[in-house]
Every structure is written in structure tokens, then in C-alpha cells.
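Left out: one protein chain. Kept in place: all the others.
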Amino acid sequence: MNKDDLDLRVKIAGVELKNPVTTASGTFGSGREFKEFIDLNALGAVTVKGVSSVPWKGNPAPRIAETYGGMLNSVGLQNPGVEEFIKNDIPFLRQYDTKIIVNIAGRTIPEYCDVAEKLSNTDIDLIELNISCPNVKEGGVAFGTDPKMAEEVTREVKRHTKKPLIVKLSPNVTDITNIAKAVIKGGADGLSLINTLIGMRIDINRRKPILANVVGGFSGPAIKPVALRMVYQVAKVVSVPIIGMGGIATGEDAIEFIMAGASGVAVGTANFRNPRATIDVLNGIKEYMIKNKIKSLKEIRGII
Amino acid sequence: MNKDDLDLRVKIAGVELKNPVTTASGTFGSGREFKEFIDLNALGAVTVKGVSSVPWKGNPAPRIAETYGGMLNSVGLQNPGVEEFIKNDIPFLRQYDTKIIVNIAGRTIPEYCDVAEKLSNTDIDLIELNISCPNVKEGGVAFGTDPKMAEEVTREVKRHTKKPLIVKLSPNVTDITNIAKAVIKGGADGLSLINTLIGMRIDINRRKPILANVVGGFSGPAIKPVALRMVYQVAKVVSVPIIGMGGIATGEDAIEFIMAGASGVAVGTANFRNPRATIDVLNGIKEYMIKNKIKSLKEIRGII
Amino acid sequence: MREIKKLIVLENKLISSNIYSMVLQSKGLAKISKPGQFINLYCREGSRLLPRPISICEINKLEDTIKLVYAVVGAGTKEFSNIKVGEKIEALGPLGNGFIIEKDKTKNIIVGGGIGVPPLLELAKNLNGEIEVYLGFRSKSILIEDFKKYGAKVHVATEDGSEGFKGNVLELMKKNNVNGSIIYSCGPKPMLKAVAKWAKKKNIPMQVSLEERMACGIGVCVGCVCKIKDKNQSDWQYKKVCKDGPVFWSDEVIWDE
Partner (left out) sequence: MREIKKLIVLENKLISSNIYSMVLQSKGLAKISKPGQFINLYCREGSRLLPRPISICEINKLEDTIKLVYAVVGAGTKEFSNIKVGEKIEALGPLGNGFIIEKDKTKNIIVGGGIGVPPLLELAKNLNGEIEVYLGFRSKSILIEDFKKYGAKVHVATEDGSEGFKGNVLELMKKNNVNGSIIYSCGPKPMLKAVAKWAKKKNIPMQVSLEERMACGIGVCVGCVCKIKDKNQSDWQYKKVCKDGPVFWSDEVIWDE
């Protein structure tokens, strides 16, 4: 068996990706900075950083703190707004043979709907609804931790767009399967999980939190066990496709998520340590498949 | 300033510890195995592994999986029961000049109460009520994730014992401050946080979870940012003392928890990598205090 | 007080595909070690927190060295394989109880499989009486000449038949009509289980050295358990491989997994 015999295709919310590897929103921009490091055509999809209806300034610095095997961020969804995004980033990404997943952010349901609506007639493939950003006071995290609100925002956004809708869930909940079921009731065509945990670091010399925002989103290899557990739990109770993420840095990591039930896998924080992480993950998946004589990922998806 | 000038005493639920360093339940046995490595007299307290009303067999092996910067366990509170504990372990620990904190486990409220009652007339200092073990199907985790149940079990245990009561909280909840407030309403004299997150690892060669129990408790340096954030959040809204834990391996880690509001600090998983971890943490705290001319930990507790 | 020691690596060489032999200057560890005990090796890379338990393969009390033989199976053992002679490695030991050496037994049978073979070498050195050694491997053997050096009669089985008997070690033992007064064994669980069943039928007492995933290695975490029957055989308990073992009598062990 060699690389050409492998069938890496996966279907996410009705859209076929040529392979399962995408990027975790907010860790890859719109891909521009990475085109110097990798061939963007190699990716199954590019998931771009969160866009909102109007430009958002984001949170004060410091926004980054390193933790043991992970990091915290409190970027706060700084972005130039959906109109700039449509003008600049869609044409850029459309040069490449890869699917475009647009992560959308909002403080209120109408704001979310506005972004979704504006993206409706553009040439993107999927919308990923971020109801789980821990760095935005209003909306953001609240939508992601209350099943009723999660269902409602999903339903409304779904009504405002023709694009297939993935909902990205927060891990900071008692029972993630409840939220998953709620957003599916609201009309989600797929799920992304997980967004960041909420974490904190203190600078004991300055006697202050490292992040200006005090707490931030916790990501990286450190959080993988939580992410994997949640993908597993959710995959057991839903039938929509899942994009798994949280600490993926190698092909082996990705295979773990696929065995737990993920269809797609997104590489996030690993991009900061290794700008070729997405390609390394893709190659690692292929090597595992060849070594274990797996022709299609279907053979191992959700095998646990 | 030198080591003798430092005032390291802390009061936890009315009991004075000579210094803030204790052990995280389940990572130190009853101290027997560690007396070959360290002087147990040096510790503020020894928190022993969970004891239940009757012997518990625990879960099948494998019970251990390594993760990036952390580990999973699914021991399932294997223990010989409270009567054996009283007979063997209290006399052993009483040889040392250190406080004894007994972590208690149960599947039902009567089981918890039974252990608490039996410990009431023994020579221990504090009870730590574990309502947060993710490795026991009934009780355990459910008590720790529902504020009403958490309050009820606390109240009942409190009624059955004369010992000061610390309640140990689960991090696997949407809002830990809710649970904290509930157990304080139930009568908790102090809080311990955090217990383990819930995590998973998959052995991609065997195509099976590494743990026989599929998921397990996730601990170690990897989880520190979550633990620190929760201690900070809870310390802001309660006035009872907190024992902070989750990934503490150095004096600097401990100082972070103290600045976030913890009175005591417990060393857990770090004991497995370094049997002298508790002493290293204690010495690290002292060095920080000397370097920064801090006479008493009161000067920095909850300073954030 | 006991402590994790930094031991100088005196040798660290590939002896078979993916298998390394490491000799450590032992700082007194050799003096107190017994066959069947193990040591914890710690990784430098901090993302790998847990110690790697590795059996002691040979003890040299005179030169104060110990030898380990380990297979590279993951990132930790990979890291060990890259350590250069003269560098140091953190180690704690000896840990666990070794084999119970029954000096009065006239015919000792040693059964080893794969990377379970190394601890049996130091054992062989310490036995009285006749020693017959049965070793099974997937393909390439290790340490055969070493066993011979200590006067043992060595029989080899390989799954692919590339060396010695083609088949598993028990088949070879049956074929050779093995008999003896005691069996000492270490290797993969299915092998141990099969040999234990056979030994029971033949009424030969047998010791097995078990493996389990560990966190502490010193009996604290209760992670590394196996099911061991109570004295009266009516019930069982989870016992710790690191502290109560790694060697158990085979008829105590519940082999259900």
C-alpha cells in the first residue's frame, strides 16, 4: 500500500474535504502567513479566525501566557469585521484548492445572524458558529454553556444562512453532551469541539495575572485528554460529523481523535510552535494508515 | 531575613498547620512509602488517600496513562475501608508532628456519613469530603456537579462528625462558584480544589482506550491553569479557607495558588515524578519569601 | 534517606533491532539489588512525567554497576536510546520484590518471552542446580550467549522460525517434554498465562514477573494492579505490581484479562 491508495476524504456537514486536516480558528489567520511555510492546497480546509459583524478591537495586552505544555490567550476576537473579511480574505483563499470554513463571533443573536447572512452569498463552504469564546464578556461563553441559549442561537443563525452550519462547543461545562444535543436540535449540521478551557497564570514577581484580562483560553497539547474525552462522549450520542481539536500536534494525536469519533481534525496551537504542523499531522495520518493497512479512515472512525 | 524569621503558619477550618504544604489525596498513601524519602514532620499536614465505609476493590487495570505534562488515573478509590485505616494508619501518622486530613469517599450519603462518624472519635484533625471522584460510577462525581446534592451531602456529613469539614470540589462543572457556595451553605468549613479533570487517551495500536475504565482523572502540571483559575474564582466569592491543588510541583507554583487566594497548597502528581516534591515546594516557598522579604504568607494571600 | 540518583551511563548500545543494553554506574544500587527487581528511569523531557520501569538484567556488585536491556517502544525509551556514554540519567531503585530463589530446587526451568527475558539473566546467575532456559521471540533472539555463559542449557523458539524452533515457547517446552522442580518466568501475559496453565497441570510451582502501567513505582498510587487471590482462594484483591510484585506465584494470579 502506498500514499496514492489512501482514501482520505471526509464529509463534514455535506461538504467533502479531500482530507480531514483543517486549522483551528484563530491559530492560522486566513492562511496568508502560512503560505510561506506550507502549500495551502494540501489542507482539507482552512478554518479562518473568528469574524464579527463589525470590527472588534480585542483585549489589552499581555494577551499570551505560556503554561506547562500549553498556553493561554486573551485575544478577545480582534478582527476587522465581516465586510473586510469578505473583501480581502475570501478571494485570497479561493486561489487554493481547499475548503473554507468561516468561524463567526457575536455578542448578541442579531450580531451572529448578521455575519451569517453576509456570508451566505459568498463563496465559502461552511460556517463555524463560535458560541464558546471565553474572552468576550457578553454572549460568547454564555451561549455555549446554557443548552437553551445554545439551541436558540443555532436556530436563528441557521435561519439566516444558506451555508451548512457547524457549531463549536465550549469544554467549560458540566455535561457537553447536553449542549451538543441542544445545538443539533437547533439545526447544527456538524460540531467542532473543543474550544479553549479557561485558565489563568500569575506572575509572582509582579504579583499580577500574566494576562491583562486575568483569565484566558487554555489550549495546546496539555488539554488533549479533555478534548479527546469530550469528542468521544459526544460522538457516542450524536450522528452529525465532528471536527475534533484540542492539542493536536502529530498524526498520532489526530488518529486518536478519529478513533474517538471525529471526522475532521483541526490543528491549533501547534501551528505556533511549528508552522508546518498541519502538514506534519497529515503526513502522520497517512503513515499510520499505510503501516496499519487502513485504506479509508472509515475503518477506524469511532472504533472505540 | 532568613528561614527562621518566616511565619508559615496557616489556619484551615480552625486547625493551625505549621506550614501550608500538604499532600493531595491519593498521591501519598498515608505517607508510609514517603518516610524513606522525606521527613514527614516537615509537612503542614498529610492528606491521606480516600477511605470508604467498607473496603473498595477499585477498577480494573490499566489504571494509569501518561499525557502531555500530566497523567490519567482510574484507580477508583481502592482502599481497605475506614476500620483498617483507623487501626493502621492513624497510629502511624500520629508518630509525626503533622496534621492529619482524612479524605472520605462514598457512593451514597449514608456511606459518607458512616465514614465521617467513625472518624469522629479518632485522633485526626480534619475531614476532606471527596464529592468529586470521576472514577466511581454512583455518587462520587454526581454529588460534585449538582449544587443541591453537594449541599445536601455536606450538611449530612457535617451532622455526623465533630471534625472540621473541608469539601473537595470537582472542576468538571460549568460554574465552580455555584458548587462552592452550595457546600458552604451546607456547612463546609473549608474547600479543597481542584480534583481531577476528566480525560481520555487512546492506544492507537491496540485501537482501545489506554485505561480499562475508558476515561479517568486528569492531573499534573498540565492542569494547573484550570486549577489556578478556579481557586481564584472561588476565593473571590467565599470566605472559608481553600486548599489549592492541581499541578503544583514547585514553590513558584504554590505561590501562584496562594496569590490566587489559597491558604493551603497540596502536592499531588508531582510526588510520582519526584518523591521529595513536597519538601521542594516548601523550600521553594521559603526562598521566594526570603527573596521578596515576605514575613508572613498573609502579605500575599489573595493579592490578585 | 532514599532518593532519585543521577547515574552515569557507561554503555548504551544497540544489541538487536530496537533493543539496547545500558550499563549504569550504580552508586551503591548494585549492592542492594536482587534478580527480578526493577528500577524507575526518569525522562529529561518534562512533558513525559512518569518514570519508566525497567528490570535489572545484570548486577555487578564488584564494579558497582547494573545492566538494563530495554526495547524502544515509545518516546521515553527513544529518549533513553539517545543518551550518550558519560551522560547521566535519573534513576530510583531497586524497586519491587525480586524472584524468590528456592535454593533447594534441583532442576530450575526459566521461561522468558521477548523483552521479558532480561531479568531472567541475573536470576540464572543466582540459581543452584540444573538450569534449563526456554526463550521465545517474535524473530530475533537476545542474550542467548549470556545465559549459556552461566551454564544454562538454552532452547529458543521464534514465531517466524528464523531461529531455533518455529512456534511459541510452550509448544517447544511440550515438544521437549520439559520437567523440573520450579519455573521462573517473565514475558507477555498470554505467554505467562499459557505456561501457568501447563505448569499447574504438571504440578510444577511457578513464579511469574508481571508488568503493568505505573505512575509512582513505589506503591503509592495504586495504579499498577493485578488480581491476586486471597490466601483461602475464596476472593481476590488488586495487588500492586510495583510493591507486592512484580513477581507472584502463578497460582495466585487471576488471569482473566
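Each chain carries a letter (A, B and C) given by its place in the written order, and its residues are counted from 1.
Everything that follows uses one rule, which is that a residue touches a chain if its C-beta (ideal position, glycine included) is under 8 Å from a C-beta of that chain, and two chains touch if they have at least 3 such contacts.
Small disclaimer: the values here were computed from a predicted structure and weren't measured.
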item: Per the touch definition above, residue among B:G69, B:P171 or B:G217 touching the missing chain; value: B:G69
item: Hidden partner chain, touching residue among A:P221, A:G251, A:G264 or A:G284; value: A:P221
item: Among A:G44, A:G69 or A:G106, residue touching the chain not depicted; value: A:G69
item: Contact set of chain C toward the excluded chain (per top definition); value: 45-47
item: Residues of chain A (touch criterion as defined above) contacting the omitted chain; value: 26-29, 33-34, 36-38, 49, 57-58, 60-66, 68-71, 73, 75, 78, 210, 212, 220-221, 269, 271-276
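Convention: only the chains that are shown with their structure count from here on.
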item: Identity of the chain that, by mean CA position, is farthest from chain C; value: A
item: Per-chain Cα centre nearest the global Cα centre, belonging to chain; value: B
item: Averaged-CA centre spacing for the pair chain C and chain A, given as whole angstrom; value: 46
item: Rounded Å distance, chain B centre to chain C centre (Cα mean); value: 36
item: Inter-chain centre distance, chain A versus chain B - centres from mean C-alpha coordinates, in Å; value: 34
item: Multi-partner residues of chain A (each touching 2 or more other chains); value: 68-69, 221
item: Contacts with two or more other chains, residues of chain C listed in rising order; value: 46-47
